[in-house]
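Of the protein chains in this complex, one is absent; all others appear in place.
To keep things simple, chains are lettered A and B as they appear, and every chain counts its residues starting from 1.
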Amino acid sequence: MPTFVDILEYIGTFAFAISGIRLACRKDFDVFGAYVVGLATAIGGGTIRDLLLDTTPFWMLKSSYLIWSGIALIFVYLFRRHLIRLNNTFFIFDTIGLALFTVVGIEKTLNMGVYPFWTAIIMGTITGAAGGVIRDIFLNEIPLIFRKEIYALACVIGGITYYISKQFFDNLVIVQLASSASIFITRVIAVKYEIGLPHIQREDN
Amino acid sequence: MPTFVDILEYIGTFAFAISGIRLACRKDFDVFGAYVVGLATAIGGGTIRDLLLDTTPFWMLKSSYLIWSGIALIFVYLFRRHLIRLNNTFFIFDTIGLALFTVVGIEKTLNMGVYPFWTAIIMGTITGAAGGVIRDIFLNEIPLIFRKEIYALACVIGGITYYISKQFFDNLVIVQLASSASIFITRVIAVKYEIGLPHIQREDN
Partner (left out) sequence: MPTFVDILEYIGTFAFAISGIRLACRKDFDVFGAYVVGLATAIGGGTIRDLLLDTTPFWMLKSSYLIWSGIALIFVYLFRRHLIRLNNTFFIFDTIGLALFTVVGIEKTLNMGVYPFWTAIIMGTITGAAGGVIRDIFLNEIPLIFRKEIYALACVIGGITYYISKQFFDNLVIVQLASSASIFITRVIAVKYEIGLPHIQREDN
């Protein structure tokens, strides 16, 4: 029986894979290429985290992530005429994935017991955001998260929220909820109100 | 004395490096840059595999791979006016490399004794195909294998062939030959008859 966290993780994997597969199809990748891009979007961040933490990449012993990426491929094929209408749903799923992956990354790092908290925040951010960077490199585009909207910064805010709420609450579930909620809300507000980060003027440097 | 498998591995390294060096020269890389791209094409897949398996990257203790990449560089320089006529030979060498690297990747993973077979297939595919992805990222192009022809999928077919033939044959050499042959034949047929994978129509997603 999958746990509640498992189910959230599958939703996140599915949503991340969808985003990679759709962009790959727009660039005329074949189905295998689209699958690889979807899979890399879904598992890329956690893989980099696990390499940095020197632990076995999480997907190498559990096939769910490959399977959910495959389901995402079939889904994109079957509903290719209707995906645009589902954009809001995908956005919600993607944001759930971002929030959950970040918290998973933070906790996996903390559980190793040797890293300072700021390293855990970076690992959480990598878990949540690096898959999208790999996706964009495969698509030969400048990573979207470096130019638009608040994405990786939401993970950092989630990490700081994790740290602060841990000082106040003993119950880990409350800490996890506070952290994920802060990521989710930051991202939703940023997208809804089109809030982006400032850019340093280019003309002068 | 190099073994028969060593010789095949040098042929594969040479062919992979040639492909990287030629593409780098076309994009006006200098000789050092061309060498790095050639080397990365040849050893990139195996390096990612070894990082994922948490084992010492195979080339760090044995200089043959660097030397054969250097020979490839000299070869491209000396025969730069005649390389196009050798395209068929390079294709055969490249496909030998693909087949052998995949089998080596599968067996190295299985020998670690902790991974399921599907992980070994992925590791074999990464060993064979990821070097070309790194090459194309260095060249700032969309990885060719995601868009054209059957390449990485041949590695997956080789992995499945390895698995099936292992159920029927005790002799490892037969299993290795069956697996490499399936990769070689898949790729040759795909290129000869210009068989590619389907693409999901872009207009709708």
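By definition in this document, a residue touches a chain if its C-beta (ideal position, glycine included) is under 8 Å from a C-beta of that chain, and two chains touch if they have at least 3 such contacts.
Please read these numbers as outputs of a predicted model, since none were measured by experiment.
Asks: From the listed residues B:L66, B:I92 or B:I160, report the one that touches the chain absent from this view.
Replies: From the options B:L66, B:I92 or B:I160, the contact with the absent chain belongs to B:L66.
Asks: In the whole complex, not just what's shown, which of A:G12, A:G33, A:G105 or A:P143 touches the removed chain?
Replies: A:P143
Asks: Please give every residue of chain A in contact with the chain that is not shown.
Replies: Residues 51-52, 54, 114-116, 118-119, 122, 133, 137, 140-143, 145-148, 150, 152-153, 196-202, 204-205 of chain A touch the chain absent from view.
Asks: Determine and list the chain B residues touching the chain excluded from the picture.
Replies: Chain B touches the missing chain through residues 21-22, 24-34, 36-37, 47, 51, 54, 56-57, 60-61, 63, 66, 76-77, 80-81, 83-84, 137-140.
Operating definition for what follows: only the chains that are shown with their structure count from here on.
Asks: Take the average of all CA coordinates in chain A, do the same for chain B, and state the distance between these two points in whole angstrom.
Replies: Here chain A and chain B have centroids separated by 30 Å.
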